[in-house]
Each structure stands twice: as structure tokens, then as C-alpha cells.
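All protein chains of the complex are present and in place, except for one that has been dropped.
Let's look at subunit A:
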Amino acid sequence: MEEVGVQISQMLCDESTKDNGDVLVAVVGLFLPYEIFFEILSWLPVKYLVRCKCVCKKCYKMIEERSFIMKHLRCSNLVKFYCEDEVENLDVDGIIVQETFKNEQVFAGLSLEKGDISCKYRLRNFTTQEILYLPNPHEDTFRIYIFPLSGGIKLMSFYGDKNSRHVNGLEILNLDKNDKWRPLKFPILQRGQRRFFNNTLPQGLFSNLSEVLIFIWNGCLAFGDLVEEKLNLIVLEDYRMHKWSKTKIVVPLTFLKENPDLKKQVPICLCKDKVWFYSNQGH
């Protein structure tokens, strides 16, 4: 069953992307242009999008496309909550123990979770609740990050000394291609296309560095802290030029007054005019 699903996605990925518009028009008998179809579907809740994916291959492909997913995420509500650490039964040599999956990172509606006993990593899609177990990374992995790259999503694992967090190496997993973890040479990566940049956070901006939050602000890396009901942040606008935003940006979050508990949560993603909070309490 799963194999068929994979085949379909692969088949659709293989088709060239340039024919989107024309072919959909041909398929949709009623001459609705691609962009209108795109707009209509972007209003739909995920449940009906999933149904719509079965309508035809072009619909499937459009809904799976990153540009559509991002548009749909932007159209969703202002504040989203993510609930619960999930407990699952794990069979260890015939004994059933309970394993808790804790959230490690949230990106583009996906949650990266790690089991506390098996140390297995998995990705969960909040809206569809689909869960994808990842192949095991390097045994000394201490941290995995999700990041977007050339239209898809990749995962990067850092391994090395778990206590000092000294990085000995990197592995990369390409989610689109049923991949295995591949080691990357550090710091210069394959094909010379990917490079690492060192940037230093300007001094004296945050009183307590251990409480500084790291997140994505309109596609750029940002650091910030929550003081009272305000989020103060500084954005790395151009990582190549070491260009930071000139002043701290202050975002008033007045709703925190009514929901003080939210302060303990982490604002993970700031996209255009929306702030996303993810909560692991039962909201």
C-alpha cells in the first residue's frame, strides 16, 4: 500500500513542472486557469484538500507543491497550537515500555520529534497527523535540524561529543527521495554549492543568552527574547555580507497578557505578518 503511494509521488515528481498551467486547464474541463484553481483550493481545510488530492494527478501534484503548502499555511489562522508529548508503547526484548516522543523543532507545519528511549526520530504533520519515522542517523547524533533547500525539505544531523556538543561530523537526509542519511564533508560540502558561513551575534543585545530564541523571520535567521509582552528580535538579513538588522525589532504581543502561560512556549516561526506559537501543553 505504502509503495503505491510512493510510486505516485515519484511519478508526479518526475513529470516536468513547466506544464502546470496548460495541462491542468486541459484536465479541468471548465477552463478554470491554474491560478484560480490554486486560489480556490487555498481556502480549503486540510481534510478536503486530502480528498481533493484523489480527484486527479494534477490536483495531487498541485496540493503537494511547496508553493501551495506555503500559501495554505499563510492563509491559516494567526496562532496555532501544537499539543501533547505523545506516548507510545515500545517493545524492548519482549517487555512493553512506554516511550515519550518530545518535540525538538517545528518547521513549516512539521514537528520533529524524538523518542526518549529508542532515540528514534520522526516527523509529524500537525494538520494531517501523519507520522514519518526517519531512518536512524549516526549513533552519536545529538541534534537534528529541519531546513528548506531548493524547494524541498532536508534534515541535517550533527554528531559528535554529546556532552560538549563538539561537532565531529554532519549527515544529511533528503526527505523527497526516500533517502538514507549521507555524510557531509565539513565545512565544505559536496559539489561546492553549499557552504558554511560564520556570523557573530552583535554583543550586548540580550541580557541572558541562554534564553535567546532562534527562529525564522521571513526566511532569515533571527534571534530574539521575550520581555514582558514584547518580542525583541534581531534578524540576520544577509548571511553572506554579515548584515544584521540595524535596530532590534519589537513585536508587541498583547495577547500574552491574557495567556501568560504562552510565554513559556517558544515562538518558532515568523512568516510575513504572522507569529506562530507552538505549545506542548494541552491547549
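By definition in this document, a residue touches a chain if its C-beta (ideal position, glycine included) is under 8 Å from a C-beta of that chain, and two chains touch if they have at least 3 such contacts; residues count from 1.
Basically, contacts and distances are computed from a predicted model.
Chemist: Out of "Exoribonuclease phosphorolytic domain-containing protein", "SKP1-like protein", "Inturned planar cell polarity effector homolog" or "Vacuolar protein sorting-associated protein 17", flag the one the UniProt entry gives for the chain missing from this complex.
Modeler: For the chain missing from the view, the UniProt record says "SKP1-like protein".
Chemist: Which is it among A:Lys53, A:Arg122, A:Lys154 or A:Lys230 that touches the chain not included here?
Modeler: Checking the options A:Lys53, A:Arg122, A:Lys154 or A:Lys230, the one contacting the hidden chain is A:Lys53.
Chemist: So that we can see where the missing chain sits, which residues of subunit A does it touch?
Modeler: 1-2, 4-5, 7-8, 27-33, 35-36, 39-48, 50-57, 59-60, 128-130
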